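Omission of a single protein chain aside, the complex is shown with its protein chains in their original locations.
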């Protein structure tokens, strides 16, 4: 059993999802691991890691719309009066910042995934997503950590 | 430190909970592991894995009712007009499908549990549940993966 630590960087473009499954599998292969645990930690408090459907892109759109509907922006800043008024005390970093912290708490900052034969073990329609909750473009760093067994294939 | 991978299958019967703690402990014992990490991944995007109370069955009923109240079904399909109308874009697989994806995102698709002396380490009133979010009977596959140490008992 061996372990390896590293960081993966992703550029996000406002609220939404980036499928990182391929990058995770590439990291496994590059480091010549065959099977083990792949532990992911988002080093930020305003984006999440989540597993969801990769078949119909509308699923992700609905998911984003849904979470926006239960975690309103700071109306003190947005002046949107359509919903019940929300006045977060933490508003100094923008109307989308406190909602992003809440959304992260309702989802996950870290994931512990199993992999075998150099691939994250997921269902046919599952992908691992980095879920950005802020409006602006951000560089996000995911801490990656594997504990597992190396591949036997000497040509790898 | 050794590892083992397998899959456990469970038949669900509509929205609700199946206590899988006993099956997990059985898997540990059968494979002669004593202590380690037990990593679970639901290979589906419309059911979850969760830890909750196993004493009063009303807790699970309230939990189910609560999540139904914050994640409405697709009113375009159910024609329920009691709540604010919800029109998910992803509706082709039934009124309960998109809500199931959302409920999965609000809970967990994977769990990383510790076990010692051949038993998952939980509090007195805790169980591990497979939480079905769809209406129909489904066969659900949970990927199970242990990294840990074998039992010394040669009679096992």
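What to note about this one:
By letter and in written order, the chains are A and B; residue numbering begins at 1 in each of them.
By our rule, a contact is a pair of C-beta atoms (placed from the backbone, for glycine too) under 8 Å apart; a residue touches a chain by one contact, two chains touch by 3 or more.
Everything numeric here is computed off the predicted structure, so don't read it as measured data.
Only one of A:12, A:52 or A:104 touches the absent chain when the whole complex is considered: A:104. The omitted chain makes contact with just one of the residues A:39, A:54 or A:127: A:39.
The chain not shown here touches chain B at positions 1, 35-37, 50-53, 56, 58-59, 61-63, 66-67, 70, 106-108, 111-114, 116, 121-126, 147-149.
Listed by residue number, the positions of chain A touching the unshown chain are 1, 3, 5, 37, 39, 41-45, 70-71, 88-90, 92, 98, 101-102, 104-106, 108-110, 112, 141, 143, 145, 147.
We take it that only the chains that are shown with their structure count from here on.
Centre-to-centre spacing of chain A and chain B amounts to 20 Å, using the average Cα coordinate of each chain.
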